[in-house]
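Here you go, one structure.
Of the protein chains in this complex, one is absent; all others appear in place.
Entry: chain A
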Amino acid sequence: MSEVAPALRVQDLCLSFAGVKTLQSVSFDVPTGALASLIGPNGAGKTSLVNCLTGYYRPDSGRIEALGRNLTGLRPDRVARAGIVRTYQNVGLFGGLSVADNLLAGRHLRMRSGLLAGGLSLPWCTREELAEREVVEDLLALLEIGHLRTVPAGRLPYGLQKRVELGRALAMEPALLLLDEPMAGMNLGEKRDMVRLIRGARDRGVTVLLIEHDMSVVMGVSDVVAVLDFGHLIAYGPPDQVSHDPAVVAAYLGVDDAEPVR
């Protein structure tokens, strides 16, 4: 698609659980700087794919390359260290920690001070902590959740939890951001806000892979769309092309006389 190497390249990825083939030879690229979407009906294997990409599942075969590195089989914390950050479909926030602490935890890798220095509150650590607190405050402002900073994240309504989770992911300054159904269970207004925030991240140079089962959400915003159905990649391309693809229409609406989805 472009001359630059893709931010993410998935090649022939296969994954099965006790004989159930969850992913079958899935291959696709996410171009650097793009907002790509991975869609598919429930049970298509979307989250399994994300779990492979982030090291929670080990694929049976195939290869995952991101940001010029081979990620296949790396541990989750190493994947994070490589600059690949994810959010969770069913919210992976630290429910007992305040919103600000959740974001600050996202700064873990960006903080330098070691165990001992940090434990002794040496002057340069205090300075670092102040700088980190400022980063967190900026993010709170960006996400319009500044007034919630001291609230335990677990007490927030679902839509706001999703937003905090996006904030925590952004706090890590990822190069590649994997968002697993960030808009599931949201009302229309919340979805619009979320789309705006995700586009904002892309515009600041983060490559985004958005996982979603609702096609209408992604068609307007994505640069490129990949469609997964029963573990197979059935379509890949610009949104216009994908939404008219007969295989995609069939997967979403059944086979007979389907209108193209918009």
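Going forward, a contact is a pair of C-beta atoms (placed from the backbone, for glycine too) under 8 Å apart; a residue touches a chain by one contact, two chains touch by 3 or more; residues count from 1.
The rule is short, and it goes like this: contacts and distances are computed from a predicted model.
Engineer: Out of "Branched-chain amino acid ABC transporter permease", "PadR family transcriptional regulator", "MoxR-like ATPase" or "SGNH/GDSL hydrolase family protein", which one is the UniProt protein name for the chain not included here?
Structural biologist: The UniProt record for the chain left out of view names it "Branched-chain amino acid ABC transporter permease".
Engineer: Using the touch definition from the top, which of A:Pro6, A:Gly106 or A:Gly167 touches the missing chain?
Structural biologist: A:Gly106
Engineer: Thinking of the whole complex, not just what is shown, which of A:Cys14, A:Leu67 or A:Leu97 touches the missing chain?
Structural biologist: Residue touching the chain left out of view: A:Leu97.
Engineer: Take the complete complex as the reference. Which residues in chain A touch the chain that isn't displayed?
Structural biologist: These residues touch the chain not displayed: 54, 56, 75-77, 79-81, 85-86, 88, 92-97, 101, 104-106, 108-109, 111, 113, 115, 118-119, 121, 125, 129, 154-155, 168, 172.
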